[in-house]
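Here it is, the structure in full.
One chain of protein is taken out of this complex; the other chains stay put.
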Amino acid sequence: MIIAMKPAASLREITAVIARLEDLGVTPTVSKNEDATIIGIVGGRKGLELAPVAQMPGVAQFVETQSPFKRVSRDYHPEDTVVRAGPLTLGGGGFAVVAGPCAIESEQQIQDVAARVKALGATGLRGGAFKPRSSPYSFQGMGEEGLKFMQRAGKAHGLATVSEVMNVRQIEIMVRYIDVLQVGARNMQNFDLLKELGGAGKPVMLKRGLSATIEELLLAAEYIINSGNPNVILCERGIRTFETETRNTLDISAVPLCKQLSHLPIIIDPSHAAGRRDLIKPLTLAGIAAGADGAIIEVHPCPDKAFSDGKQSLTYEQFGQVMAGVAPLVEAMRGAKS
Amino acid sequence: MIIAMKPAASLREITAVIARLEDLGVTPTVSKNEDATIIGIVGGRKGLELAPVAQMPGVAQFVETQSPFKRVSRDYHPEDTVVRAGPLTLGGGGFAVVAGPCAIESEQQIQDVAARVKALGATGLRGGAFKPRSSPYSFQGMGEEGLKFMQRAGKAHGLATVSEVMNVRQIEIMVRYIDVLQVGARNMQNFDLLKELGGAGKPVMLKRGLSATIEELLLAAEYIINSGNPNVILCERGIRTFETETRNTLDISAVPLCKQLSHLPIIIDPSHAAGRRDLIKPLTLAGIAAGADGAIIEVHPCPDKAFSDGKQSLTYEQFGQVMAGVAPLVEAMRGAKS
Amino acid sequence: MIIAMKPAASLREITAVIARLEDLGVTPTVSKNEDATIIGIVGGRKGLELAPVAQMPGVAQFVETQSPFKRVSRDYHPEDTVVRAGPLTLGGGGFAVVAGPCAIESEQQIQDVAARVKALGATGLRGGAFKPRSSPYSFQGMGEEGLKFMQRAGKAHGLATVSEVMNVRQIEIMVRYIDVLQVGARNMQNFDLLKELGGAGKPVMLKRGLSATIEELLLAAEYIINSGNPNVILCERGIRTFETETRNTLDISAVPLCKQLSHLPIIIDPSHAAGRRDLIKPLTLAGIAAGADGAIIEVHPCPDKAFSDGKQSLTYEQFGQVMAGVAPLVEAMRGAKS
Partner (left out) sequence: MIIAMKPAASLREITAVIARLEDLGVTPTVSKNEDATIIGIVGGRKGLELAPVAQMPGVAQFVETQSPFKRVSRDYHPEDTVVRAGPLTLGGGGFAVVAGPCAIESEQQIQDVAARVKALGATGLRGGAFKPRSSPYSFQGMGEEGLKFMQRAGKAHGLATVSEVMNVRQIEIMVRYIDVLQVGARNMQNFDLLKELGGAGKPVMLKRGLSATIEELLLAAEYIINSGNPNVILCERGIRTFETETRNTLDISAVPLCKQLSHLPIIIDPSHAAGRRDLIKPLTLAGIAAGADGAIIEVHPCPDKAFSDGKQSLTYEQFGQVMAGVAPLVEAMRGAKS
């Protein structure tokens, strides 16, 4: 950490900052030249908050020089983490597709989807049993019954199941039926949930919050890993911006950035990012080109009759068209990566 | 709900939309003129999702004509709701101030703050025992011990206590010690928490999420009221934008908008919005002028030594200066309101 | 300027950075302690770009310690600048109101508005003759004829006239008729226009761009002052965010921030910020409470028949209600300012 004093800072102001730091138990090192004074601080106890010092008279800037995350960082773990859940492998060079409906609506529905997306190349099956909905009057999900249907569908067709856990009390039941526990965008900073998922014993797919920075996403992952669960999959699902043509703005740069900063796998969710089915294919292909490890895509037997998210769900035929584009691009990327 | 067909929509496209709607069990009414066809839909069963119809060929626009919220709406409840918690009254024309530290750090600290803010005019005492922190390595709060300290401080000085509840499991313990349960910005769409707070029997202060629209804030309040708790206080605490001079951007327009759309009281949190103490006074006064029912302000015996949020916390002296500005403005607003 | 090296930076990396800086003609000063190296840079020739150094191996942070603006800064000019244009005074403690239609539509319209807003307390008259419109198919303004109407209306009723200049070629004609030249939000970084306004000899009202930071706004003002025109009025008119209830989000914090960073007067434009007339009064009052020097408000004889911006224009009666609230608040603020 470094504190830069203003060129015009008085000796008295500089001394006051140094005294405050010593008071806080850290040893500042001071360096001066003709018109600037820099105060360096090394270490300091955990949780020490030095930000208030930034408000002292004469202080120009307060700069953090150390990365705020540790265990998610590539510095800490240089090789790619590969997360495996049965047939689903994320990280390590491939491109996996998780597909399925927004919500589990019936056993037949989820069985039917599982059969079809498997045949088209998916290795994971998505579907919500507990649905976070903006309005209390919207469909809230089938609950445990839905989880059972999903487990059976995953087993029947050899697909890893992915479903959202909404609160700490649901973890136990989710773990019983589901292979990968998803943390939704609205819960990305539900820190108690993150901590308890550290002991879940199943991989966690962590979606980026609508207005979360990449640093905050990685810190949220740090909560899970720090609590004992190294199997975290990051998911870029669009951020909230002023643009209204799409539901959210897919931040494609998040893919190479997370790859650079972290060893964790990262996938994209073009369905929630775009909120409209006509962009799923180009965004999925863009994800591959940007270096993503996979995608999670909404597919429904009859999107126009879906209980939720029908606008962005693909038909089987449309999903087949996406998958037809995936293979040649994944192949080409092997050559393109320098 | 209305579906507007494109001027160039074919008869076949129009017929297909009508057929789909009838299929979904609603009765469309069709009106045409020389170059537009409008399909109106009235009612429809709860939770029915018509959005996919918007994707059908020939559809230009899909318009919701009914307000998405009911119980929070001023249409439903024209008079202002007044929320009371002992000495704290929010709504109904006054301007109440809740003050205190970001986090409870010791019994002495919270007792000292309570005495001072009370003397300066506050009627509520804030302080966190469970702290949502971006990093797992930051101070996480004192937990139940802190709640006990806070309860004693509130009672000793005649202040209503306000503290954040972070998950469903904490509700029981919070209710035992605290007068107003706060839902933090990061939990605004933690729907299970909102539902369970419906049965908490204590007022809830609901903070707007960093990237939540006003509609989403009101829908989150709807969850609480719909689950049985009418005593909800809205809190505008800044939204995330591109501007970096302030931690967040206080959306001052949210105050008159919420007043117009809803009967619930709304307060502002200038401390979290600005993230810097030098703006607390002008923002608090702006809140009064915009029609807010109160403000929640961070005050610390020694902000430079605070465990968290010291940068935005006021000293007692600074808080006194804010309160000195509050009284004349509240008085003036009585005349200014037409 | 300071360059902070990563704790793990090698001696070779540190040496390379120092060599590069010397190469660029600056004298770095180096300070080290047990695990950090800080390189300070003082001065450097104008326009020198050191940012690429930030990309060199081992560099953690690159920190600017000097304010990017000079002439707009309060450090440079501690007293408030007061801009005067006949009866209109901005800065120095009062609160002035500029009112009028979005666009000049006829001589009768602008004369009528001038008479009415003057009677209700305005000292400036706004109205566009050249209109920046998103669509080429929208009304583009009356041009020079409109300027003549406006000049006559301003003179007849003792109001300073304010109108937008859209490009460098219009400056000459604008100066002939208008008292205060307005730079629109879309032109805030039209640097050639800013430079030429430096020689205009009339005050300039500079509107903040839709996505401009406060620093960028002040740098834009710096262009004008640096080119010879010290009479610049800043205008906060809302920034673009994800919220859709209002056309833009009035960044009320910009008012006290600009007051702190700069000596220039700052006003708010609640009409363009909100985009709806029902928020004009609370936002104007919030502006006063936040310390603004004035407001610019759209008023139209018959808003429902306006050629543009009718949705946000006030009737005379509504404008009278706003002005009725302004006086007591301005009075109260005299007491509230500590």
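For clarity, chains are labelled A, B and C in written order, and residue numbers in each chain start from 1.
Everything that follows uses one rule, which is that a contact is a pair of C-beta atoms (placed from the backbone, for glycine too) under 8 Å apart; a residue touches a chain by one contact, two chains touch by 3 or more.
Note that the coordinates shown come from a computational prediction; the quantities given were computed from them, not determined experimentally.
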May I ask which residue of A:Ala9, A:Ala160, A:Leu285 or A:Leu314 touches the chain that does not appear here? A:Leu285
Can you name the residues of chain C that touch the chain not displayed here? 20, 24, 46-47, 49, 51-56, 68-69, 132-139, 166-169, 186-187, 189-193, 195, 209-211, 216, 219-220, 222-223, 226-227, 240, 276-277, 303-308, 310-311, 313
Given the full complex, what residues of chain A touch the hidden partner chain? 211, 213-215, 239, 241-246, 249-253, 255-257, 260, 273-274, 278-279, 281-283, 285-291, 321, 324-326, 328-329, 331-333, 335-338
Absent-chain interface as seen on chain B, which is shown: 2, 4, 6-8, 29-31, 33-36, 38, 40, 42, 60-61, 63-66, 75, 240-242, 244
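The rule is short, and it goes like this: only the chains that are shown with their structure count from here on.
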What is the identifier of the chain with the smallest separation between its Cα mean and the overall Cα mean? B
I'd like to verify one number: the distance from the centre of chain A to the centre of chain C, where each centre is the average of its C-alpha atoms, in whole angstrom. 38
Using the touch rule from the top of the page, what residues of chain C touch 2 or more other chains? 241-242, 244
